[in-house]
Structures are given as C-alpha cells and as structure tokens.
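Reviewing the structure listed below.
Every protein chain but one is kept in place in this view of the complex.
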Amino acid sequence: MSTRLAKGGRLIDRTKTQGFSFNGKRMTGFAGDTLAAALLANDQMLVGRSFKYHRPRGIVASGAEEPNALVNLGSGSRLEPNQRTTTTELFAGLEAASQNHWPSLEFDVGVANNYVARFLPAGFYYKTFIHPRAAWKHVFEPIIRQSAGLGKAPKDRDADRYEQAYAFCDLLVVGGGIAGLQAALVAGRSGARVILLEQTAHWGGRAPVDGDVIDGKPAEAWVKDALQALGEMQNVTIRNRCKAAGVYDHGYVLADEKVADHTPGDGRPKHRLWRIRTGRIIAATGALERPLSFAGNDLPGVMLAGAVRDYTVNFAVSPGDRTVVVTNNDDAYRTAIALKEAGLEVPAIIDARASVTGALPAKARAMGIRVEAGRAVVKVKGGKRVTGVAIGLQAGEGAVLDEIGCDAVAMSGGWSPVVHLWSHCGGKLIWDEAQAHFRPDPKRPPTNHDGSAMVTVVGAANGALTAAAALADVAAQMGGEAKAEAVEEAAMEPVWIMPQGAGPALKMKMWLDYQNDVKVSDVQLAAREGYTSVEHTKRYTTLGMATDQGKLSNINGLAVLAQSLNEGIPQVGTTTFRPPYTPVTLGALAGEARDEIFQPLRRSPIHAWHEAQGAYMEPVGLWRRPYCYPKAGESHEQAVHREILNTRKAVGMLDASTLGKIIVKGPDAGRFLDMLYTNVMSTLPVGKCRYGLMCNEQGFLSDDGVVVRLTEDSWLCHTTSGGADRIHGWMEDWLQCEWWDWQVYTANVTEQYAQIAVAGPNARKVLEKLGGMDVSKEALPFMAFVEGHLGGLPARVHRISFSGELSYEIAVPASHGLALWQALIAAGAEFGVQPYGTEAMHVMRAEKGFIMIGDETDGTVIPQDLNLGWAISKKKADYLGKRGQERVYLARADRWKLAGFETLDGSVIPDGAYIPAAGHNPNGQRNTQGRVTSTYHSPTLGKGIAMGLIRGGLDRIGEVVEFTKMGGGTVQARVCDPVFYDKEGEKGNG
Amino acid sequence: MLILECPYCGVKAEETELSPGYEAHLKRFGPGSSDDEFNDYMFARKNPKGVHFERWRHAYGCGKWFLAARCTATLEVFGTYPAQSSEPPADLVAKIKAKRPDWSGYK
Amino acid sequence: MADPISALSGASYDGFASIREIGPLGMITLRAKPDAAGLAAAISAATGCAVPAARRVVINGDRAAGWMSPDEYLLVLPYDQVAAALAAIAGALAGAHHLAADVSDARAVFRVEGDKATQVLAKLMPVDFATLEPGELRRSRAAQVAAAVWAQDGGFTLVCFRSVAGYVMGLLTHSAMPGSELHA
Partner (left out) sequence: MKRYSVFAIAREAMSYHLGWERAWAAPQPKKEYDAIIIGAGGHGLATAYYLGKNHGIRNVAIIEKGWLGGGNTGRNTTIIRSNYLQDPSAAIYDKALKLYEDLSQDLNYNVMFSPRGLLMLAQTHHEVRGYLRTVHANTLQGVATEWISPARVKELVPIINIDGPRYPILGALYQARGGTARHDAVAWGYARACSAMGMDIIQQCEVTGVRSENGVVKGVETTKGYIGTKKLGIVVAGHSGQVADMAGFRLPIEAVALQALVSEPIKPCMDVVVMANTVHGYMSQSDKGEMVIGGGTDGFNNFTQRGSFHHIEETLRALVETFPMISRLKMLRQWGGIVDMTGDRSPIISKTPLGNCFINCGWGTGGFKAIPGSGWAMADLMARGEPGPLAADFNMWRFREGQFIDESVAAGVAH
C-alpha cells in the first residue's frame, strides 16, 4: 500500500497538517504536499477512470505531464474540472472528486467498454454506426457523448477574478532547475534584464531529489545560494508558480502565474497572465521520463521511476512497500536506491539491457538489490492495483520465467527533452540516437523579428540529462563556471515494446496514451490501414490528444509507428507542438475583461440622466443610447409612439452627442472634401450646412452626414454615430498615403461636444426661452448655423432636421452637456418637451423618407440605388468611389432601387421581408425583385410604412407587390413615394 | 504578435498598438482608367510567400501610416519607412537582397 | 454659466496605488509641422513651454506641451484659459497651415500615484515602463482603449477619451486592488 514514511520529505512541513476530502472521504496531508502526494499518503491509489474503456487509473507522474490523476476540484462557483493532482498544492479544506465514472470510482458501469475493448480498436467509430442514417444523431452519438468528456461541467459564474500584466526583458529564462538558475545567474551578471520563471512553488528541479553535488555543495544548498544571489541582482526578476505556456512570434511569451490557486478566496486574483516581450528565451525546461510499453503498464501502482523518487524524497510518501523497478537506463537505479534508503523493499530491478554495468547498478547491487539484466516485464498482475509482475526475456516473445509479488512498479524508458517552447514558433528537432530522443537542432532555431535565433535551449531540455552535463551545457552556450560532480552512467538502450517479440494479445494491453486508451496495437492498426503520416496516426488513434497532449506517449507512439512502417524515427517525424505547454484557464485569458469592464462602454455626457430616467438603452457600437424612455406601465412600443407624436405635435429632445464630428482644415481642405464626398463641399458658403455622402473605392455608400463650413478654410464633418473613428481613419489614410502633398489637417472632436436635437413645432420657443441667441427663421434659416451663447452656455446651433420637424441641433462643450439638457427640459416644460430615443428618431426619419446608413445600405448599395443622384456631382472629374460605380454591374439599369411601400391593410411589413418574383433560378431558389429596408408602424399616419429596394424603383409607383411573411404567406403593399410625411418640407423649413 | 518600429515616433510598437493595411505602393486608378487597371488596383494582390511590402498604421500611437517590408513565411521584418514613399528605399532593398539572395525584387 | 463637469466628477480609489480623476483641464490639439513659422511662439503663448521634441512632454507648472505625432501637439493649460490661448495660437500661426482645436471636454485625465503606480499601469498597457525616459510621453493602449501617459510629480498622468472614462476608472480600480501587487 502507499503510505507516508515516518521520516524525510524535503518539501513538507509536518507541523502543519491540512484536512481535505476526496470523494467525500476526509483525509489529511501536510503543508507542502501536492494533492497527489497527499492522496498517495492516504493510500488512495485509484484516482480516476480512463476516457474510452473506463479502466481504473492511478497516479503515474509527479508533475505537469500527469495523464491520469485529474479531479474535479472545489465546488459551486469554484468548481474546476480536470485539475491535475500532481500540480495542485494542497490547502486546508480542499475538496476533490474523481472523474469519468458512474455511479462511483470503485464501481463504474462504463468499464463494460473495457470488456468489449477488442471490438473497440482505434477508429472503430469510423467503421460503424453508419446505418441507419438517423441512428447516429439519435442513438449512437448521444451515448458516445455521454460516456466521453472528463470532468464535470461547471454551472456557475466563476467566483474568482483574474488579471494580466506586461513585462519586458532581454532574456527570459524558463525553468527553475539548476540549468535555469545557472543561466539566470550568468545572464544577470552580464547586466542584462532577466526574468526567471518556475512553474512549481519550488526551485532546483530534479537535482536536489537526485542528490547531486554542485560546486562542492549539495544541490539543495547550491540552489539556496543561487536564489539569494539572484535576489540581490536588481536586473533580475524571479517568479515561481508561473508557467511559460506559449512562445509566439517576435519574442512574445505568455506565462500563467497561479497567484491564489493554493489560497482560494483570499481576494487576490486567482491567476495572472503575463504577456512578456523578451529579446531571447532561454528554455531550461528539463526533460520528461517515458513509460515503457509492457502489458498492464496502465494499472494503478505502475508509475514513472522519477515520480516514485519524487514522492519518496520530496514528500516522504512511498507508492508501495515492495516496488519493482523496470528500466532501460541507469537513471532508474536512483529510484531503487532512494527506496532502499527510505527503508522500503525493492524485490528486483528488471533491466532490458543485456549488459548492466556502471556505478549506479553497482551501488544498487551493493545494497543487495537483485538486478535482472536482459529481462522484461511480460505483464503486470492485478486489477485496481498492482499485485505483481511476470518476468521474461526482453529478447523473447513473452514466455514467463518468473513472477515477483509487488505493490508498485517504477518504470523508466528514458527521458525526452521538453522542447515545446523551442518548437512553438517553428524550431526544428534532431533525433539523438544515443539517448533515443528528439532534441533541438541548433542549426534550425525559431527566428525573431530580425531573423536571429529567438530561443536557446539549455540543460536537460537540450539533451544534457545529468546535472553535470546540464551545467556544462549552460557553460558552453552562455558561459559561467558552475560544475556538478559527474556520476558515470552507462548508455541507455531504446526499448519501444517489452518484450520485443510480444504477440498481438500482449500488445493490446500495452498502453501508450493512458488517458485516451491508445495501445501499441492501435498504432500498428493505423499503420496497417495506411494512416502512416504521424498526423494521421495521431488523429486516427487519438494518441497524444488527451489533456497531457502526449507528454508521456508521443515518442513511444512514434517509435512504434516507425517500427511498423520499417522507417527511422526521424523520417516519421513529430506532430506539431502547439501552445500552451500545459492548459491555461480561460478566465485568465479573458483577464480583467468581465462585467463592467468587459468592453469599454462609451457614455455620452448625458448618459447618467438617461439611466436615471429609466431609459431602455441599446448598444450602438460601443455607445449605449436611449432607445426610448418608457413611463410606468408603458411598453417600449407605446413609449416610442408617444415620443413621436409628442415631437410632431409639441417638441422632443434627442441626445445626439454620439454623432461623429471631424474638423477638416487647410488650403486644400475643400479639394479634399470634394474627393471624399460625392457632392461638392468646396462651394458651401461659410455659415451653411450641406448633407453629404461618402463611398468607398468600390463605390458603395459607407457614411453620410451634414457638413458645416466653419470658416473660409475649415469644415466640420458630421458622421454617423458608429462611423466617427472609421471615417477619421479613412481621411487620414488618404491624406497620409495618397495625397500627402495636400495641405489638410483633420481633428476628431466627436467627444468635445454634447449635441442635442430639439425638434418639433415648439422647438424655437424652447430655444427662445433659454435666450441669448437669435434663432428666428430669418437669423437662422434652414441649413445654416450660428455660434454664440444659449442660456449662458457657449453653443453652436445648427438648423438641420432628421425628423422633418422644425429642428435645432445644439452643440456645447461636453462638460456643459448635462447642464444644457437640463436647461432645455426646464425651459421646454411649458411647451410640452419630452425626450425621445433612437427608435423614435428612426421612425420619424422613415416617415420623411430619409435613409439610414446600415438600414438602407448594407455595403452593396450605391447612392444611385437610393435615388440620391442629386447628391452626386456630375461635374467632378473624380471622387472616391466614382470609378467603382462605373463598373458594369453597378451601372446596370435594372438594379434594385429605393421606393416607399404602403400595405393595403395598414399592417407593418415584417422586418427583413423580400419581394418574390415569378419563377425560380437554375438552383431552384425562388426569384426575388426586392426587399424591405426600413419598416415601421407610423403613429403619425396611423398605419404601416416602409422603404425598400425594388427592381425598377420609383418607376413602379402604384403597383401592388407582395412581401414575404415570417412563417409563410405574404402581405400586399403598394409601391409609393418614400416621403410619407410633409412632402413639401414646410415643417422643417418653418 | 509582431513588433514593428514606427518610423515616425520610433516606438517599437507591438501589434495591438497597430492596425494592418495590407499591400503597400498600390497605384490608385480613378475615372478614365481601364477595367483591367481598376480591377488590378482593387483586387489583384501580390500575396507572396516571402518578402512583402505592406501598410500599417500606428493607430494607438502617433496615428501615422507607415510601410514595412516583412517576410510572410518567417515574419522577419526587414525595415519600416514612411508612407510618403512611392517605392521602397534603396538601402532597404539592398538589405533584403543581402539577406535573401533569391528574392526577385520589389516589382 | 454653470461650472464645467469632468467625466467622472473627480472619482477616486485608494488601492495599493491611488487613482484620481482630475479636471476639467484645458486641452488644445494643435496640428502643425515642426517647421511651421510661429509654432514656438504659439506653444509658448499657450503653455509657456518650448516645442517638445519627439515623444516628449514639457511641463511648466499646471501647463504642459506634449508631442503627439510629427505634426500634432497636445497643449495642457487651465480650463478657463483655452479661449485666450486659441486666440494667441491663431495670432502666432497666422499665415501658417495649422489646425488648433479645443479638446478640453473630449478627454478624461487620471492621476495614478504611489510607490507602486507603475504596477497598475503595467497591468494595462503594453509599455516597458522601465525604459520610459524622464519627460517621455507615451501614447498606447490601456486594455481596449487609447491612452497617453507620462510621469509627473512622482506619479503618472493618464489621458483618455471622455466617453470611456468610466471604463478606464474600472480598469485602474481593478488593477490597483490590494493584494494584487506585482511585486513588493
């Protein structure tokens, strides 16, 4: 059984016990434990179920590579599925529950899949569930969906907050093992700005566990000194619990700092996502141990040899009383020795190599450990945990020579460098025959913005697996002098299948990918069926697609594939390494952007007043504008109708502050505006306003608004609410990139002004009440403006109208916007003033037949389609969009053109309705001849009115056409003039 | 996540401070041009897998448009220069040729 | 005339750094080429400052002149002196191609103060504050909106658009929450 040892444990604090629960069972551990260590200490060997066959799963690793021991951590608004127990720091009150089983971890009906596993080989689902057609959706897929998935889906909103931060450095060192520490020391001493990251809470990596001696000191002491030295360097920042997740182009690195994972609810952000820009990356990311492929290598109790050592030395936890070690290399002997030193039994070391020499085996033998050379584990015995191993010849086919009772197996198939950060941006790898792993090819690095190498890999990550080799590698690549005492190790021998001649029955029990249940036989099947590209094999078998992304399985799988194809491993190649190195919480990627600060919400200076009045607001771009101001008991529709009728009969007020306002000034400003607008703006007299249209180079209408001639050499261009930034950018684009010799300056002053439209028969009275300015018809005629003071505020008042009523648009500095609004409300009270919202504005402009960008236009409409030829200058040789409009299809006579529509029954034409035409096109689709673009109930006219585009446009006035209705049927409407209200324009001009 | 140095203000701006603007040095064709000329101006894009000249605006910075020579296959940036240039500066062209002897040139 | 109201009426927050919305401040955007005749006189008339070099801000008490782009300057001055300054600029630059506009009301201005003020900004802006030089004006982004920032009086002055003042205040508050210091 797995248990806590009485002595030792370099990372735990035995004076601090911490209670936690697993599947509701109360357990205790120590401060410094990982959850995995604490579970093992409580003899919780079985921790989960595999994805496909629901086989029992135990802890196999001690770090981020763990594929099995994932739990639902926490509950409610802090439930986190698929949390790795091996990287979860224990805290008091932690709640964990195992995943992917029903009804319980011990008894899981899904294990039925295990008993029919031979009928569920790789890719079985591609070959079956084909008939009958409906069965996939209704029967098979629901069953597969339900049995797939791992952790529980959270239900609640996340209780924690997240944040992000930027950091900059010359050198980013990733990995706080001895290679990373030494690299940071060397770089720090050179004066460079250095950031050093370590993903765990602890520094030093494997060296302290392995008992290495560096610069004459025990590794533990050397690490402590190194940290102190780094801490004293002003130019070095060190950060633990911070994982470099991904390397992106031009030296951009994402790192995920687990700020409060181990102290949930303390008010700090749960994670902080660092966005680091570095000149160069030093990846000292270490290496990961590989499993060996023998039958039953997935049973709980079979663990990586290095992990067994970690648990024993770091946490004083023994995975078993009797541990058999199986290996193809010398490093695993350290595990046997550590176990023995901890007072545990190692019945045998099964070494696949025919000849076992070297210092570590000698030491093991000297300790009395039985070493079996040239032998293999034929099969692991046991069910939900290991009970023993059957031994045979590695060179054989699986005949059992001996059986050894044990309760744990420590395996080592050699070590693979962690090359992820090298590979994310395209660094290439070479195959190292001697150590049987891929390591970075220094000749083909990922490159930076200037073409230089962006990543340097040092230490075990570069294939320098021992402490001595790792520090020598740092010295060779970066300088510095730290040295570790060399411990002689004999060569490892690659072992991809154990025993090498195993037959199909054994291969069906040799796991490559523990979580996804991919076995040696599955990879061989993929090869047999022609899925021979490594990407095909991966996708067909799902090898390496589990939450560990193949950290344990990829190289073993690749080797099996290469053997099956009779090719070399480097010829087969690897799959692509994609970020992140280990999964990153989505909340951290979303960062601070939640709730109030999810997106910028733009507020007009009068926004708070609208909200206080209970206005129903609608998003317009990033702005929020009042749609209407419902009174108690009023529906939105009723409110809109009231606001329209009040404006038409008395007077209304609209917050139009969001309208874009751009000043264009200079000797060439008139010429410039003549290119920008379809009509002529250079001839506009000072003091006057003119409506203008802007098109893109394709000729399609992109924006409209009123242009004001402020002075001889300056104009003020109003744009749509959503268009201000876009149009300002458009102007600058042309001025900077095409007509850079023209003398024109622009300034976007949209937010400088609050703008309020006062519209309705009583509008003038309201302004006169405020006083300070002559707003009479004579002093301020239609399409003119004056500047002065209104009610004591500096104001520019325009006589322009989007409602068709007598209307003034008043601009005042934004700081006075609320004051003006309130003054108008007060002054207007006796004249019946009421605010109106965007919807009333829309309806009123439709009653007048005014177009709206975004309603009548959709990016495919040219001004000519909207009968706006009057606003297109025929005299100008050029304007933006003119050439585009001359193209064949845009110049066709039968384009759909704007007209008005009145339903015969007074109803409202549905939004989005089309006008079908007779017959069908060659694709069998009903022909069409037009569509509605704006459709409303007009409270002014008491009936439905609409504008739309129809082939023939105004030529068809009087004709009755049919519009589609949602859900079938049509509504009849008569084509008419789109101006429904005050056709003569007497009101606006009044 | 590109970094491009704005030739106007000297800031080494990261991509999120910039807005992209696609191919540089397009010649505008207006009224009077042929259908082919206008079509090529609007749509026929170079789209090379290799050295490319393109427009960027330092939108969150000084607001200026500038031009960049960048490799679309490696994202290496050879240089940036003001938008008021009708063709790439000679020293930049020479620098690219030195780094990429196979490059067929800007035209 | 009622007093002008700044975007957030002087909202503030005390976290591990302190955040204050200040203003209203007078601001003029001045567009002119550096070689425009009368530029120095215009800037001096409005702010008493010299023409700022590229990416620099010159501070003169409650006035300042910042370089915004090769042909754009931001002039900061008391709110009630903008009209006079505009007139002075028009006089100084008469005959030279330029554009001067009052943008006092189009902006919101924050002060971020305290030993750890940099940390608040480092969470929001892709700016290497360690290399920000004295007197440097940096235009960039604060999360999702444009912002300009410079060091002043032991803290930072941050300028953004008025309509997003609430958003920026939210960002600064979130970033300055106690317990979320980036380092001691």
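Chains here go by letter, A, B and C, matching the order in which they are written, and residues are numbered from 1 within each.
The rule is short, and it goes like this: contacts are C-beta pairs under 8 Å (C-beta built on N, C-alpha and C of every residue); 3 or more make two chains touch, one makes a residue touch a chain.
On a predicted model such as this, the values are computed, not experimentally measured, just so you know.
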item: Missing chain: touched chains present in the view; value: A, B
item: Residue among A:106, A:341 or A:535 that touches the chain left out of view; value: A:535
item: Contact with the hidden chain (one of A:146, A:263, A:635 or A:711); value: A:146
item: Residue among A:366, A:586, A:612 or A:918 touching the omitted chain; value: A:586
item: Residue numbers in subunit B that touch the chain omitted from display; value: 1-2, 15-16, 19-20, 22-23, 35-36, 38-39, 42-45, 47-49, 52, 54, 70, 72-75
item: For subunit A, residues in touch with the removed chain; value: 51, 78-82, 118-119, 121, 124-131, 133, 136-137, 141, 144-146, 148-158, 246, 248-249, 252, 254, 424-426, 504-505, 508, 521, 525, 528-533, 535-536, 539-540, 547, 549, 576, 578-580, 583-587, 589-591, 593-595, 598-599, 601, 618-620, 627, 698-699, 854-855, 858-860, 884, 887-890, 910-914, 916, 921-926, 928, 931, 964, 966, 968
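Throughout what follows, only the chains that are shown with their structure count from here on.
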item: Sites on subunit C at which at least two other chains make contact; value: 126
item: Sites on subunit A at which at least two other chains make contact; value: 277
item: Touching residues (chain side subunit C, partner subunit B) in the complex; value: 54-55, 68-70, 72, 126, 138-141, 146
item: Complex contacts: residues of subunit A adjacent to subunit B; value: 248-252, 277, 447-451, 697-698, 729, 732-733, 736-738, 740, 877-878, 882-884, 886-887
item: Residue numbers on subunit C that touch subunit A, as the complex places them; value: 1-2, 4-7, 24, 29, 31-32, 71, 97-99, 101-107, 119, 122-123, 125-128, 130-131, 143-145, 161-167, 170-171, 174-175, 177-180, 182-183
